[in-house]
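The complex appears here without one of its protein chains, the remainder shown in place.
Presenting subunit A:
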């Protein structure tokens, strides 16, 4: 067990292998994650490891055993609120992270009030209608702030079909193909690729200010 020797030395060592200057440039940046399921839990962990230390996370759901095939939870967390379990797991990586969690259902009526403090919204809902709602609500209020969505990740393999497309401030990660979850199921591997595409896009926007060179 690592002894916590104070914030500065802990964070200095934790982030010593991150890209040069990235930590200073990410200081004060906030990412909101709407949904803490397969996408959201993995995105939160990656963003924190990448040096995004301020996260707002919303989800009303509780951890189920069937989530553990792809979501960043553990068997002793079954039954716990996802946002509380995720906050625990994140603080085990970086105990100094600044986390705001909302154990509520995000709707078009509360999205801006609960998540609008962030520089970027990462949409990580399960349902297609909730995904579309989040994009409309976010860009309707913040036309200059990026929203990064995950759309289409069922099955396994076929990594090349999972791509990032950019339309203005809307970034879409996934294969965007049909509703095929019942038929194809969900694998940690393919879902994980989409989660990392989303987290990587958020990092790119926070560090470079833009997403250039992607298909539209």
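Here is the rule we use: a contact is a pair of C-beta atoms (placed from the backbone, for glycine too) under 8 Å apart; a residue touches a chain by one contact, two chains touch by 3 or more; residues count from 1.
As a working rule, contacts and distances are computed from a predicted model.
Trainee: Which one, "Aspartyl/glutamyl-tRNA(Asn/Gln) amidotransferase subunit B", "C-type cytochrome biogenesis protein CcsB", "Sulfur carrier protein ThiS" or "ABC transporter permease", is the UniProt name for the chain you do not see?
Mentor: The chain we cannot see is, by its UniProt record, "Sulfur carrier protein ThiS".
Trainee: Considering the complete complex, identify which of A:97, A:139 or A:207 is in touch with the unshown chain.
Mentor: Reading the full complex, the residue touching the unseen chain is A:139.
Trainee: Which one touches the absent chain: A:170, A:188 or A:207?
Mentor: Of the listed residues, the one touching the omitted chain is A:170.
Trainee: Of the residues listed, A:50, A:63 or A:153, which one is in contact with the missing chain?
Mentor: Selected residue, touching the omitted chain: A:153.
Trainee: With the missing chain put back, which residues of subunit A would touch it? List them for me.
Mentor: Considering the whole complex, subunit A reaches the absent chain at 35, 37-40, 124-129, 131-132, 135-136, 139-140, 143, 149-154, 167-168, 170, 172, 174-181, 186, 191.
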